[in-house]
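With one protein chain removed, the remaining protein chains of the complex are shown where they sit.
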Amino acid sequence: MDKAILIIQCPDQKGIVAEVSRFLYSYNGNILEVDQHVDEEMGLFFMRAAWELDSFSLKKEEISSRFEAEVGQRFRMEFKLHFNFPKPRMAIFVSKLSHCLFDILGRHHAGQLEVEIPMVISNHPDLQTIVEAFGIPFFHIPITAATKESAEAEQLRLLREQGVDFVVLARYMQILSGDFIRNFPNRIINIHHSFLPAFVGARPYHAAYERGVKIIGATAHYVTEVLDAGPIIEQEVARVRHHNTVAELVQIGQDVEKVTLSKAIKYHLDRKVLAFKNKTVIFY
Amino acid sequence: MDKAILIIQCPDQKGIVAEVSRFLYSYNGNILEVDQHVDEEMGLFFMRAAWELDSFSLKKEEISSRFEAEVGQRFRMEFKLHFNFPKPRMAIFVSKLSHCLFDILGRHHAGQLEVEIPMVISNHPDLQTIVEAFGIPFFHIPITAATKESAEAEQLRLLREQGVDFVVLARYMQILSGDFIRNFPNRIINIHHSFLPAFVGARPYHAAYERGVKIIGATAHYVTEVLDAGPIIEQEVARVRHHNTVAELVQIGQDVEKVTLSKAIKYHLDRKVLAFKNKTVIFY
Amino acid sequence: MDKAILIIQCPDQKGIVAEVSRFLYSYNGNILEVDQHVDEEMGLFFMRAAWELDSFSLKKEEISSRFEAEVGQRFRMEFKLHFNFPKPRMAIFVSKLSHCLFDILGRHHAGQLEVEIPMVISNHPDLQTIVEAFGIPFFHIPITAATKESAEAEQLRLLREQGVDFVVLARYMQILSGDFIRNFPNRIINIHHSFLPAFVGARPYHAAYERGVKIIGATAHYVTEVLDAGPIIEQEVARVRHHNTVAELVQIGQDVEKVTLSKAIKYHLDRKVLAFKNKTVIFY
Partner (left out) sequence: MDKAILIIQCPDQKGIVAEVSRFLYSYNGNILEVDQHVDEEMGLFFMRAAWELDSFSLKKEEISSRFEAEVGQRFRMEFKLHFNFPKPRMAIFVSKLSHCLFDILGRHHAGQLEVEIPMVISNHPDLQTIVEAFGIPFFHIPITAATKESAEAEQLRLLREQGVDFVVLARYMQILSGDFIRNFPNRIINIHHSFLPAFVGARPYHAAYERGVKIIGATAHYVTEVLDAGPIIEQEVARVRHHNTVAELVQIGQDVEKVTLSKAIKYHLDRKVLAFKNKTVIFY
């Protein structure tokens, strides 16, 4: 079903829901989902509405300007209009650890993710055969300290050439430069292998082991220029015990990582995430 | 804050959200929460809206008839209008096991439950002292097979005298008669100590032990005349192991029971539950 | 590290732990793990001990008879001796749904499962390419009501030819005959897509939807001749809401299924499962 999704943010006022739904109804839109959120501290209103396009009497191209003129201006709204077609294009970056990558490829293969995957990019060649068996192009772009700049340039060239909308770091063990990140604001999803803000940075399972925690976790977040500090999209946890070695924490954690990352991708694809002030509103 | 809550159910049609929100806006209502649900199989639309009464220009008494005239009729709505004042009045029925009762009393004492508790009724005297220390009247109404009818009559008399809105069975080990239940349709909440529909009836922890399940659970549901088969409001689970005895299952399960029942009470109090066709929509 | 694992079952008596550990110590065994369980109702003692073989002064071939003579007879023990080498051989049966299969293949590829996978057998050809990309032989054996007997004969032939130790039904949508099952007592692991004993049989997600449960689950169990009634190895659950369609329950459930099945395989591989009287002791 072809549908449109509107994500709105504006100062909190009376009548917003009434006007937005009146607008959609006036053009014969069948609302599928509406969700809203008020941040009382900041006095801000957030809203997500999805509706069927089949019966909608505005053309796809007209919707944005008409909405701005009829509703947006009046309430000083910032809004984004999305459609569920054509499918968004997602690039996956990976190093050697395969668990998150395979989980995504498996879901895609089963038809669970409404997304095109024009490429997997890796700084190692190890996973090429299987990625290609899933019918996805694989690009091996090695990175060293010396070649980082040119490697990122090559990555960006591929992303642009293929019209990639967003990037998923599926345990990609390189830190992206600020320049790279600024090309995809709130459009790079990383999985960090700890329950943030605990254990920022390298080797979080070792740190968890040292501290003797009884639960470990994983965090999917948008990448910002501050390491492991971007807006959190999803978190999951798993119970561990004193007898679990670091290697066992890694293995238990990988199950958490892959589920968490895949949930975050799903929210992002369904346009259910609104990132604001380093936090996220997840409409579901 | 004084607020009104509208729970709506009607055939699915276009324009419902628009009209309901327009109605509220036209009388200067500040919408606090809106949630809706479409059951596509049945072609039904469900909605919950909560708004502030302070600025609302309709009197409390007028709202229902004006809404019916302006919106309800047109969409063939069944709706219920609630207010968060005066507080609803809840009776608690209990036998000897105290964990659910104490959990509720503790929350009430801490100000977490917006409810009056005019009475605890028990077929045993054991818990009287502590209930009264919480400032709640305690009524001991013994029940035997012979006295069941008169005991229920006495219970109903107390409930009516005190204007009780709904009843919570906090591990009350008696089966209520159909006559009793029909006095409180979808207004008696029971906690069953299994993950329904598994282990209906008596001694579910024994049955769980016999079957060797790895997870046990509890189910809060509205009481209907079919035992343990009413609409489910909330369920929770806990992990168990082969070495847990039945007595340990009971203890682990009691923690699940009390949390599950208290969540169900909270949903009911916040008017977030819509029971329909032996299922529930939980707006949250 | 080469290690031996002893799984013991006998009438409960004093001195068992002392004698078993004395036996291992007397031949210079370094105990890695010991766990025991007493079923008081049945008066039975269960024990699992794992030790290093490097320094052990008995030959691999001698251990069983020496243990029987020195310890087993005296306590009337039934015991099984396992070694972690050579790796056990596991066959995977699958139909069209790939999520459990891919999860297992991914773990195997990442080195998480100490197992050989000499074959995937499917009644459909769909998953052949990807299975083979993982380096695993794929056999397509179609099944109809008319050919079931010959198909099972062909399956058994392959299993024997390849010395398969146990079979995993990774959402294999055929019911195995009693004859087939008797070839692999407590050595066929199935994943059932419900929280057993709730929703036995076909279409459990539809049944869960109809009942309006708030939590769904999956159950990994050994296959017996009674459908979905064998000893439970592992169970997991996930929360669902009223707005989840059956299709969404299926998708949420698949995440639970694959994690549950992989955990059960791991327990089985690590010789941590003792099936007894239609229940399991899981030593961990």
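To keep things simple, chains are lettered A, B and C as they appear, and every chain counts its residues starting from 1.
Please note the rule applied: contacts are C-beta pairs under 8 Å (C-beta built on N, C-alpha and C of every residue); 3 or more make two chains touch, one makes a residue touch a chain.
This is a predicted model, so every value here is computed, not measured.
Student: Consider the whole complex, including the chain that is not shown, and state which of C:34, C:110, C:173 or C:229 touches that chain.
Tutor: Only one listed residue reaches the unshown chain, and that is C:34.
Student: Could you tell me which of B:1, B:110 or B:145 touches the chain that is not displayed?
Tutor: B:110
Student: In the complete complex, which positions of chain B touch the hidden chain?
Tutor: 97-99, 102-103, 105-107, 109-110, 112, 129-130, 132-134, 251, 254-255, 259
Student: For chain A, which residues reach the chain that was dropped from this view?
Tutor: 37, 40, 195-199, 211-215, 217, 231-237, 241-243, 245, 278-282
Student: For chain C, which positions touch the chain that isn't shown here?
Tutor: Residues in contact with the chain left out: 14-15, 17-19, 21-22, 24-25, 28-32, 34-36, 38.
Please note the rule applied: only the chains that are shown with their structure count from here on.
Student: Suppose you list every residue number at the chain A-chain C interface; are over half of them used by both chains (same) or under half (different)?
Tutor: Chain A and chain C contact each other through largely matching residue numbers.
Student: Based on CA centres, what chain would you say lies at the far end from chain C?
Tutor: Greatest centre separation from chain C goes to chain B.
Student: So how far apart, in whole Å, are chain B and chain C when each is placed at the average of its C-alpha atoms?
Tutor: Measuring from centre to centre gives 41 Å for this pair.
Student: Quick check: how many Å separate the C-alpha centres of chain A and chain C?
Tutor: 36
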